[in-house]
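Only one protein chain is missing; all other protein chains are in place.
Order of writing sets the chain letters: A and B. Residues in each chain are counted from 1.
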Amino acid sequence: MNEKANLGSWSITLLAAGCLLTMFSAAPASAGDDVVVLKAGVVHVGDGRAIEHAVVVVRNGRIAAVGPDVPVPGDARVIEMAEGSITPGLVEANAWVDPTDLLAPPPADAYTILNRFLHHHDPGHRDMTCCGSRCPRAYLHEAGKKCPICGWPDTAPRMAVGTNVGRVAVEQSSEVVPETRVLDGLNLRSPDFGRLARGGVTTAFVAPDTAAVIGARGAIVRTAGPMSQRVVREADAVQAVMSSDAFRRGQNNNLPMRHFVTFNTRRPVSRMGVDWVFRKAMYDAQRAGKGLPVSGADTPSPAALAALREILSGAVPVRMHARTQNDILSAFRLSREFGLPFTLVEGTEAYRCLDQLVSGHVPVVFGPIYVDAPGYRVYTGETDHNRVNTFKALLGAGVTTALSAHELRDEDGLARQALYAMRSGLKLEQVLPAVTATPAKLLGLGDELGTVESGKRADLIVWNGEPFAATSTPEVVMIGGEVVVDRRHG
Amino acid sequence: MRRLRIRVYALAALVCCGLPLSASRAQSPSAIVAGRYVAPDGTLVSGKAIVLSDGRVSGIKPGGEVGEATGVVHYPNAVVMPGLIDLRSTLGSVGATVTSKKAVDPDICAFDAVDWGHRDFAIARSAGITTVLIVPSPVNLVAGRAVVAKTVDSDSRVLRREGPMVLSLGPAVWRYDREPTSRSGSLAMLRSVLDAARRGEGPPRMQALVKGGLDSMVYCAEAMDVDAALRVMADVAGPNVLVYTGADLDVADELAGRGTIVVVGPYTFDMRPRVLALAGALSKRDIPVALAGGIPEMGRDSLRMTAALAVRYGMDPAAARRAITSVAAQAAGVAGRVGSIAPGRDADLVIFSDDPLRLDARVLAVYEGGVRVYADQEAMRSASRG
Partner (left out) sequence: MVDNRWYDRRALTVCADITKRTEQVVKIPRLILAWTAIATAPLFAVPPAKIALQGGRIIPVVGDEIPKGTVLIENGKITAVGAEVKIPYDAVAVDVSGKVIFPGMVDAHFSRGMDRANENAPVTPFLNVYDSIDPSQRVFEDALRDGMTSLHVIQGNNTVIGGMSRVVHPIGLTPEEMTQVPNLALKISMAPKRGSDRMVQLATLRETFAELDDYLGDLAEKKYEESLKEKDEKIDVGPEEARKRGAKLIKFEDYDDKHANLVRLTRGELPAFVYCEMASDVTRAIAMAKKHGYFDHMVFVLGTHCYKAIDELKAANRPVVLGPELVHRERDSLTGELRETFVPKVFVDARLTFALLPSPDTSLAERYLNYQAARCVRNGIARSRALKAITLYPAEALGMGDRIGSIEPGKLANLLVLSGDPLDFTTWVEKSYINGIEAYDRSKDVRLKRLFGKEPSETKAKNDDAKPDSPKEKSEAASDTPKGDEAPSDEPKHDKSKQAEPNG
């Protein structure tokens, strides 16, 4: 730790102490103030600094003070973990969330029965197995009975299955749907958010399923807390998909799933097609902006054109999902062609494009880190050149990198991704910012979240040991000063 | 002989004339006195007489005042209830209201699909259902207009020809062959339609909807559809009525204090307890709850079964009785005509052998517009035997 950091932490302490002295010397916390005090062995600020034996004072949902000698108001609640540590709440920069309540049995309700009478199909999205693929026995799933093949509904998915649900999470009537919003298709009550929160993730950018070339605009939400405060931003960046997911995901593409010719059969089936769809959409938007007529196949709808023009003007940030070097370079090409700065998502082979990423100032939301590819990725064939130290290479080259677990949860969630990063040779001080301060900045929330500093929101985790260690748990997770996860009492 | 024949004919004629007279006394009583009646607040009140005149209820009097006057019909030990109202019905139009070509089709009208002479109407009457809301199938984003009609066979049975506008959110709306195919697509489409309507563009009925000239009934498959409906329609009038039968009881937090009526049901015995608890949970937060039965697809007695299950899982009995009468009438937009036993309302009444929330209560008689349209003589005899 260099002197500057020390100076920083000391000045914070002095400032905090000074403020507190003036505030507290006169009277105790005023009635109505909700004050919580967190104490632990060490506070990891999130920007590389660590403060020993620090106390964090939270007032009305904000961090009021951080430091080793901060006076504690007498009537405050105290959360103490002497052998533990405090970190900022984790910020998941690219969550693929199970949009439906997978774990609940399907409503065997009259609405469904009525619909059956009225000749409607049954949505099959609830029949996913834990690895995201459809259970072969899906059509025999019955409420109240456990499936012997996939364990539905008791199987807790290791991975959120929004990634394979296709048309539930992304509009499929066109490959270009930037006018749609992930929030509209998001079930904020999904137990997936509970899993995220229990894993220490407090804020998440929920991205759409990678099934559309230009997909919906993501939503930034908090993972727990009162419903009225869950949504941070209704419509954020739009996700464009350069990887093979764009042409591989539609279940209705492949015979014999295709029942009859629908617009789904038009979707691209190759990378050439994907690039062409992107280009056509942007060209059409440019033409529409100039008042020129647009025509031809796959013309975006008027609403989509309007949204595309917003993207071209820079009002809506762009993310590009790509794994292979080829697709990453595609992203660069298209970005240059239309003057669209972008953020790279997943980037399995980003280590082969380090120069371009650095010179192009492209931030990367990297993840997940793995030895053997989890879930459906194995079938894409794009993970053959995966390396376990890509994240380290990105950090080493100076690329702004946030670490993400995408759809992985529980033992493989974001906290574990941080642990995998440390396993590949990084230190906690290098990894922690990549799951807190850096993603917060990438989401434009750097002033509010991401570090344990006075003035920011009290989104915090109290660990019962070293953060991310295999033997530690996030014992207490706090969002906006409210404790949403508390494992301390049994 | 000829004189005898004439006398016989005259006697027969008199009897024939007299019969309707006596029958009409039972058919169109001037008052009904029963053991108890269901007051507008849903409670059971005893010792009252319901005075009828001209097909309407003209007043409630203490039972003693009416006594044995002519035209008074007595149902001792019975319970008089406003005619039941089923808000999710496809009477006379089973299978005929499904159309999914266009996702936004406000010009569709369920009225056009109903076969008014269908025998299901008689079955509904025998179940005590006097008014139904027949909906266009909620398989489109904007599915069309429902029709509110009475089950009695009469020319004036239609109460609202172009009833609430039905919108639908949830998987039923998604298709392979047209957009939308997802929730986000549905809501993007809904938003653009509502925006256009606010600007004065698009179908006139949608414009009427956003200005408050047409009430809306939004079908929600899951709690997130409820959230979405409230969010997207926040800037326009409504939604007036939400239809939701799910397990997320915390939708009550968003609905409390808004005045939106929630239609819950149908309920069946095999549903999860959490779903069955929804009606009671909402009602406890003072959210107006109406219950729906789904006649004829869900069976003849589904509406009462729904009410009974709702009470079993926590709904206040008075609220449950209101839910199938007055609140249901409010949801259908016909509360001024039907749904409660109060002066000025249509005399649509059901005579039950006991509290209608009891599954063993039977329908003894049904009156619509003051005229008896159904009577179960067997049941009446055994009921009067007590």
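We take it that a residue touches a chain if its C-beta (ideal position, glycine included) is under 8 Å from a C-beta of that chain, and two chains touch if they have at least 3 such contacts.
Values in this document were obtained by computation on a predicted structure and should not be read as measured data.
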(message) Can you tell me which of A:Gly185, A:Pro317, A:Gly347 or A:Pro374 touches the chain that was removed from the display?
(response) A:Pro374
(message) If I consider the whole complex, including the chain that's not displayed, which of B:Gly257, B:Pro273 or B:Pro343 touches that chain?
(response) B:Pro273
(request) Return the single residue from A:Val42, A:Ala306 or A:Ala397 that touches the missing chain. (result) A:Ala397
(message) Counting contacts across the full complex, list the positions on subunit A that touch the omitted chain.
(response) 103-104, 131, 144, 148-149, 153-154, 156, 158, 191, 194, 351, 354-355, 370-375, 378, 386-389, 392-393, 396-397, 411-412, 416, 419-420, 422-425, 469-473
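Quick note on the criterion: only the chains that are shown with their structure count from here on.
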(request) Please report how many Å separate the Cα centroid of subunit A from that of subunit B, as a whole number. (result) 46
(request) In the complex, go through subunit B and note every residue touching subunit A. (result) 88, 90, 94-95, 97-98, 137, 139, 171-172, 174, 176-188, 192, 219, 221-224, 227-228, 245-248, 250, 253-254, 265-268, 270-272, 275, 294, 297-298, 302
(request) Note which residues of subunit A are touching subunit B in the complex, please. (result) 99-101, 104-105, 107-111, 113-115, 117-120, 123, 125, 143, 167-174, 177, 179-189, 208, 216, 226-227, 252, 259-260, 262-264, 303
